[in-house]
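A single protein chain has been omitted; all remaining protein chains appear in their positions.
This part shows subunit A:
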Amino acid sequence: MNESTTLAVSAEGLVKRFGDFNAVDGIDLEVRRGEVFGVLGPNGAGKTTTLSMLATLLPLDGGRASIFGVDVASSPHQIRQLVGVTGQYASVDENLTATENLYLFGRLLGLGKPRARATAVDLLERFGLEEAATRQIKNFSGGMRRRLDLAASLIAQPPLIFLDEPTTGLDPRTRGQMWDTIRELVANGSTILLTTQYLDEADQLADRIAVIDRGRKVAEGTSDQLKSSVGKSTLHVRLEERDLTASAATIVERVLGETPLLTPEAGGLNIALPDPNRAADVLIALREASLSIATATVRQPTLDEVFLVLTGHHSESEDSTDAEQEVA
């Protein structure tokens, strides 16, 4: 078996242009069989566009891509038999019930009527949707829609599953359920290509992660590799006296050996910590220098910080208040 057939997805220099704007600007991706590959990036980074090109929903404007060795541009019909797509906005029919949706997709995929009906019942049960079976999708909650959407992608038992932001907009509990469902798919040997804006989601699910920004890949690696690039956790400090920020930065650099980043609001410092225990060292050093601290928080690095480090600019999505933990 040569290398091109062992890879589930192999893409080189993907380009998608919308007018003058390059939504995807030369992205390479390699997804191995049986792994969960995460594409991480803020809104508008080109994640969905990349996935849409690989799923034959959008034509390629440049580069080449193959899935299990089948060329995406020249053999779209074969690609569609290999990939199950779960969209960012649940792509199920609002006017039909859950059962009718699954029956319809089953029929479209060539199942006979009894088989399509049985598959619908079966999948609804597996996804815990049986009470909602005869309800129209309009009346479904966001989480139920996503689960139905995922169920619909599994009818043909595709070897590769695309999940486009599977938990965006879901509440934390439903999000956890969705993660469990995805983990079960992985345990069964499916290959998954997942996009997300959440670092913790990529962390929870993906074996390897590509970080993309403005249509380009800015980093790739395991979640540990990415996190170590921004430190295990971050100490955020805001000083009483804004003018002293620069001297505080010098002290931090002396203690940790690395320059801290200035935060968007004045008088703030984001300090990447190789070890959360070093937070105390920094705080003690600041007190010894008689710098008065307004607030101090230790938290997991946020996507915003990963971005700041990797790209030098802030991500558009402002979800940086998650998982904060007051220490001082």
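Here is the rule we go by: a contact is a pair of C-beta atoms (placed from the backbone, for glycine too) under 8 Å apart; a residue touches a chain by one contact, two chains touch by 3 or more; residues count from 1.
Basically, contacts and distances are computed from a predicted model.
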{"item": "Protein name, per the UniProt record, of whichever chain is missing from view (\"AIM24 family protein\", \"Proteasome subunit beta\", \"Transport permease protein\" or \"ATP phosphoribosyltransferase\")", "value": "\"Transport permease protein\""}
{"item": "Residue in contact with the excluded chain [from A:S91, A:T174 or A:S228]", "value": "A:S91"}
{"item": "Residue of A:G19, A:G189 or A:G257 touching the missing chain in the full complex", "value": "A:G189"}
{"item": "Absent chain, residues of subunit A that touch it", "value": "5, 33, 55-59, 68, 70, 75, 77-78, 80-85, 87, 89-96, 100, 104-105, 107-110, 125-128, 136, 152, 154, 156-157, 159, 181, 184-185, 187-190"}
